[in-house]
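Shown here is a partial selection of chains from the complex, left in place.
To keep things simple, chains are lettered A and B as they appear, and every chain counts its residues starting from 1.
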């Protein structure tokens, strides 16, 4: 589990509250039920309205992944693939049938199984690439849910503030309450901006990033399956796959080897 | 019918009004005829001005679709195609003539009919892909109408507020009415931001999303027609089409099988 999002979102709210305390404010005065209901309720409603019920369901599942999802570097799959390529070259493709059972990576299992079943290399690649495209689209939609929420939240907050100010302006008769009422009106904007920047947008960015990392690993797998199927030299396979990795994973892999 | 948009837009307005009531406001004070005429009237006018009369007509049709349109998952069409592929392989392409009559999916009917008529596979694919491109363009334009309205509405609201403030500033002689007049001026901004974020933008997003889902299903159909025409093994056809689906539809399909 990569804890960047848990640390970042938690730390973000902690810093904001801490700064409020340092300035002599009372964080509990920031809690105002109507503003919270408005900002969170209306943001979720209008974000939901921009997609389908299934999209919203997937977004909830993605939320969990954003906080607790494991990030497997693409480099981790390279030794496994090189091992399979070695075995396939020495003992033939069919010998991979048992080896595949111990592998975690779903796409690698699917690709090798398709190869064992005797499918055409071009066909195997097309099927695996379709998986990547379908995954990328699904991930994009899940990330979009949170990016959209991050775009709506501040303006929903402004709606709350303007409604509050209208309320204030029509009740100017009680000047001693003005300060409190205006402060309350601004809390909607505060929560709109805060929820967008400390929650929705970072979560959306995180999901986009996790998707990129997953796709990068899947691309390594696709090249690997293709190399295994063509019976390439394991040393060449390694070279080819390593060149697909970012520099820091290349050196980590070199050290591990 | 996927009710996400009906729930989302309805719920969004309900939450906004509810929050206003919770804060002690009177929702009826938000209703101000000149502001509503300005924000909705001028937004629709300038949005209309950016396209053609036909675009506006199509946008009205799309509005209905956004709220009541049925969302057919791409997975639903897979068993039908696999069935056709099976029949075509056993009895020949011409045997599909009757089977086609029971199919709902227009593109599938068109593709299979073109195949039965003996058209070249490459030609059939080109025609079906042209349909997808034409549909995508038409959908994009319909969604753009609402995205544009969502971009114009807040600034139209600001026009109303500035006009109102100018009116206030030239009538400073009656200070007892100032609060009410300023409040009234801000209602135009309120309605501009609210109509954009709780209606126009979500509807635009929804139409873009429905178009994506339709296009994804059409892509499955195109691959399916191509596979049927080439007389591929139904098991391979299924494999190929399933790899085009997002992960959660893949498993739903696996459970159903």
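One rule holds for everything that comes next: a contact is a pair of C-beta atoms (placed from the backbone, for glycine too) under 8 Å apart; a residue touches a chain by one contact, two chains touch by 3 or more.
Just so you know, these numbers come straight off a predicted model, no measurement behind them.
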Quiz prompt | With 2 chains placed, the number the full structure-file assembly comprises | solution = 5
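What we mean here is this: only the chains that are shown with their structure count from here on.
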Quiz prompt | Footprint of chain A on chain B - complex, ascending | solution = 2-5, 7-9, 11-12, 15-16, 18-20, 22-25, 29-30, 71, 73, 154, 178-180, 182-183, 186-187, 189-190, 193-194, 196-198, 201-206, 209-210, 212-213, 216, 236, 239-240, 243-248
Exercise. Going by the contact rule at the top, pick out the chain A residues touching chain B in the complex.
Key: 33-35, 37-38, 41-42, 45-56, 58, 114, 119, 123, 126-128, 130-131, 133-135, 137-138, 141, 148, 152, 155-156, 158-160, 162-167, 169-172, 184
